[in-house]
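Just one protein chain is left out here, and the rest sit where they should.
Take a look at chain A:
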Amino acid sequence: MAPIRDKYTIHSKAVVCQDVELKGDITIGSGSIVHPKATIFAIAGPIVIGSGCIIEEGAIIVNRRKEVMRIGDDNLFEIGCRVESPTVGDFNTVSTRARVHHTVRIGSYCVVGAGCLVVPTEDEFLDDYTVIYGPAAERRTWSGRGKVQEADLRRKHAEYLREMLPKFNRLRRGEGS
(Lines give C-alpha, C1' and ligand atoms only; values in the text may rest on other atoms or scores of the structure.)
Protein backbone atom coordinates (compact mmCIF):
# COMPACT_ATOMS: atom_id res chain seq x y z
CA MET A 1 0.00 0.00 0.00
CA ALA A 2 1.16 3.48 -0.73
CA PRO A 3 2.34 5.37 2.32
CA ILE A 4 -0.13 7.74 3.84
CA ARG A 5 0.29 11.26 2.56
CA ASP A 6 -0.44 13.88 5.15
CA LYS A 7 -2.50 16.77 3.91
CA TYR A 8 -4.43 18.90 6.34
CA THR A 9 -6.86 21.52 5.22
CA ILE A 10 -8.02 23.44 8.26
CA HIS A 11 -10.44 26.28 7.84
CA SER A 12 -9.17 29.57 9.25
CA LYS A 13 -12.11 29.73 11.66
CA ALA A 14 -11.62 26.19 12.96
CA VAL A 15 -9.89 25.63 16.29
CA VAL A 16 -7.57 22.65 16.22
CA CYS A 17 -5.24 22.23 19.18
CA GLN A 18 -1.57 21.48 18.72
CA ASP A 19 -1.70 18.31 20.76
CA VAL A 20 -3.87 16.46 18.26
CA GLU A 21 -2.85 13.45 16.23
CA LEU A 22 -3.70 13.84 12.59
CA LYS A 23 -2.73 11.43 9.85
CA GLY A 24 -3.65 11.34 6.19
CA ASP A 25 -5.84 13.63 4.10
CA ILE A 26 -8.04 15.61 6.49
CA THR A 27 -10.30 18.57 5.87
CA ILE A 28 -11.78 20.43 8.84
CA GLY A 29 -14.59 22.89 8.17
CA SER A 30 -15.18 26.34 9.57
CA GLY A 31 -15.86 26.69 13.28
CA SER A 32 -15.11 23.08 14.12
CA ILE A 33 -13.25 22.40 17.33
CA VAL A 34 -10.75 19.68 18.02
CA HIS A 35 -9.69 19.40 21.65
CA PRO A 36 -6.17 18.34 22.63
CA LYS A 37 -5.40 14.60 22.60
CA ALA A 38 -8.00 13.79 19.97
CA THR A 39 -7.00 11.54 17.10
CA ILE A 40 -8.09 11.69 13.47
CA PHE A 41 -6.69 8.95 11.23
CA ALA A 42 -7.38 8.88 7.54
CA ILE A 43 -5.77 5.50 6.90
CA ALA A 44 -7.19 4.65 3.47
CA GLY A 45 -9.44 7.46 2.22
CA PRO A 46 -9.70 11.11 3.21
CA ILE A 47 -11.81 12.52 6.04
CA VAL A 48 -13.95 15.61 5.55
CA ILE A 49 -15.39 17.22 8.67
CA GLY A 50 -18.11 19.85 8.30
CA SER A 51 -18.59 23.05 10.24
CA GLY A 52 -19.35 23.49 13.93
CA CYS A 53 -18.29 19.99 15.01
CA ILE A 54 -16.80 19.43 18.44
CA ILE A 55 -14.30 16.63 18.87
CA GLU A 56 -13.33 16.20 22.50
CA GLU A 57 -10.20 14.77 24.07
CA GLY A 58 -9.42 11.12 23.46
CA ALA A 59 -11.95 10.82 20.64
CA ILE A 60 -10.74 8.72 17.72
CA ILE A 61 -12.05 9.15 14.20
CA VAL A 62 -10.78 6.60 11.70
CA ASN A 63 -11.44 6.07 8.02
CA ARG A 64 -10.50 2.53 6.99
CA ARG A 65 -12.30 2.66 3.66
CA LYS A 66 -11.09 3.98 0.33
CA GLU A 67 -13.93 6.43 -0.20
CA VAL A 68 -14.23 9.80 1.49
CA MET A 69 -15.50 9.76 5.08
CA ARG A 70 -17.94 12.64 5.38
CA ILE A 71 -18.91 14.09 8.71
CA GLY A 72 -21.69 16.70 8.59
CA ASP A 73 -22.16 19.84 10.63
CA ASP A 74 -22.60 20.45 14.37
CA ASN A 75 -21.74 16.96 15.55
CA LEU A 76 -20.42 16.30 19.02
CA PHE A 77 -17.92 13.53 19.63
CA GLU A 78 -17.40 13.23 23.36
CA ILE A 79 -14.43 12.03 25.39
CA GLY A 80 -12.84 8.77 24.31
CA CYS A 81 -15.37 7.79 21.65
CA ARG A 82 -14.37 5.94 18.52
CA VAL A 83 -16.11 6.52 15.22
CA GLU A 84 -15.31 4.71 12.00
CA SER A 85 -18.60 5.17 10.12
CA PRO A 86 -18.20 6.24 6.50
CA THR A 87 -20.86 8.93 6.69
CA VAL A 88 -22.18 10.97 9.59
CA GLY A 89 -25.04 13.45 9.15
CA ASP A 90 -25.68 16.61 11.15
CA PHE A 91 -26.35 17.28 14.83
CA ASN A 92 -25.36 13.84 16.09
CA THR A 93 -23.98 13.13 19.51
CA VAL A 94 -21.60 10.27 20.13
CA SER A 95 -21.27 10.14 23.90
CA THR A 96 -18.34 9.29 26.13
CA ARG A 97 -16.63 5.97 25.40
CA ALA A 98 -19.10 4.92 22.70
CA ARG A 99 -17.87 2.97 19.70
CA VAL A 100 -19.36 3.04 16.23
CA HIS A 101 -18.05 0.52 13.70
CA HIS A 102 -17.26 1.14 10.04
CA THR A 103 -20.35 -0.82 8.99
CA VAL A 104 -22.73 1.83 10.33
CA ARG A 105 -23.71 4.98 8.50
CA ILE A 106 -25.21 7.63 10.75
CA GLY A 107 -28.10 9.87 9.72
CA SER A 108 -28.88 13.14 11.46
CA TYR A 109 -29.96 13.95 15.02
CA CYS A 110 -28.82 10.57 16.33
CA VAL A 111 -27.51 9.97 19.83
CA VAL A 112 -25.20 7.13 20.76
CA GLY A 113 -25.22 6.82 24.53
CA ALA A 114 -22.26 6.56 26.88
CA GLY A 115 -20.31 3.34 26.55
CA CYS A 116 -22.54 1.90 23.78
CA LEU A 117 -21.06 -0.42 21.22
CA VAL A 118 -22.58 -0.22 17.76
CA VAL A 119 -20.80 -3.03 15.97
CA PRO A 120 -23.11 -4.86 13.55
CA THR A 121 -21.47 -7.30 11.12
CA GLU A 122 -23.57 -6.19 8.15
CA ASP A 123 -23.89 -2.70 6.73
CA GLU A 124 -26.51 -0.60 8.40
CA PHE A 125 -27.92 2.90 8.25
CA LEU A 126 -29.00 4.66 11.41
CA ASP A 127 -32.17 6.59 10.56
CA ASP A 128 -32.57 10.18 11.66
CA TYR A 129 -33.51 10.65 15.33
CA THR A 130 -32.28 7.20 16.39
CA VAL A 131 -31.16 6.99 20.00
CA ILE A 132 -28.95 4.15 21.15
CA TYR A 133 -28.67 3.65 24.85
CA GLY A 134 -27.87 1.28 27.67
CA PRO A 135 -25.38 -1.55 28.05
CA ALA A 136 -27.16 -3.72 25.44
CA ALA A 137 -27.27 -0.83 22.92
CA GLU A 138 -31.06 -0.76 22.67
CA ARG A 139 -32.67 1.63 20.23
CA ARG A 140 -35.62 3.90 20.01
CA THR A 141 -36.61 6.96 18.07
CA TRP A 142 -36.49 10.46 19.45
CA SER A 143 -39.64 12.50 18.95
CA GLY A 144 -37.52 15.54 18.16
CA ARG A 145 -38.80 17.49 21.15
CA GLY A 146 -36.31 20.00 22.42
CA LYS A 147 -34.42 19.86 19.15
CA VAL A 148 -34.11 23.62 18.90
CA GLN A 149 -32.79 23.88 22.46
CA GLU A 150 -30.32 21.10 21.82
CA ALA A 151 -29.10 22.81 18.65
CA ASP A 152 -28.84 26.07 20.51
CA LEU A 153 -26.75 24.46 23.26
CA ARG A 154 -24.45 22.90 20.70
CA ARG A 155 -23.92 26.21 18.93
CA LYS A 156 -23.26 28.07 22.15
CA HIS A 157 -20.88 25.36 23.27
CA ALA A 158 -18.90 25.63 20.04
CA GLU A 159 -18.93 29.39 20.26
CA TYR A 160 -17.62 29.30 23.83
CA LEU A 161 -14.86 26.85 22.93
CA ARG A 162 -13.81 28.91 19.92
CA GLU A 163 -13.26 31.80 22.27
CA MET A 164 -11.76 29.93 25.24
CA LEU A 165 -9.53 27.21 23.80
CA PRO A 166 -7.10 29.54 22.04
CA LYS A 167 -6.40 31.30 25.35
CA PHE A 168 -4.98 28.18 26.97
CA ASN A 169 -3.90 25.93 24.13
CA ARG A 170 -1.60 26.28 21.19
CA LEU A 171 -3.38 25.93 17.92
CA ARG A 172 -2.52 24.16 14.74
CA ARG A 173 -2.91 25.80 11.40
CA GLY A 174 -3.51 24.22 8.01
CA GLU A 175 -0.91 23.00 5.51
CA GLY A 176 1.98 21.25 7.12
CA SER A 177 2.48 23.50 10.11
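Definition applied: contacts are C-beta pairs under 8 Å (C-beta built on N, C-alpha and C of every residue); 3 or more make two chains touch, one makes a residue touch a chain; residues count from 1.
Keep this in mind: contacts and distances are computed from a predicted model.
The UniProt record for the undisplayed chain lists the protein name "Dynactin subunit 5", from the options "Vacuolar protein sorting-associated protein 29", "Glycosyl phosphatidyl inositol protein transamidase complex subunit", "Dynactin subunit 5" or "Ribonuclease P subunit p30". Residue A:97 is the one among A:23, A:64 or A:97 that touches the chain missing from this view. Here the missing chain is touched by one residue of A:58, A:72 or A:86, and it is A:58.
Within the whole complex, the absent chain has one touching residue among A:44, A:60 or A:79, and that is A:79.
Along chain A, the points of touch with the absent chain fall at residues 19, 36-37, 57-58, 79-80, 96-97, 114-115, 134-135, 152-153, 156-157, 159-160, 164-165, 167-169.
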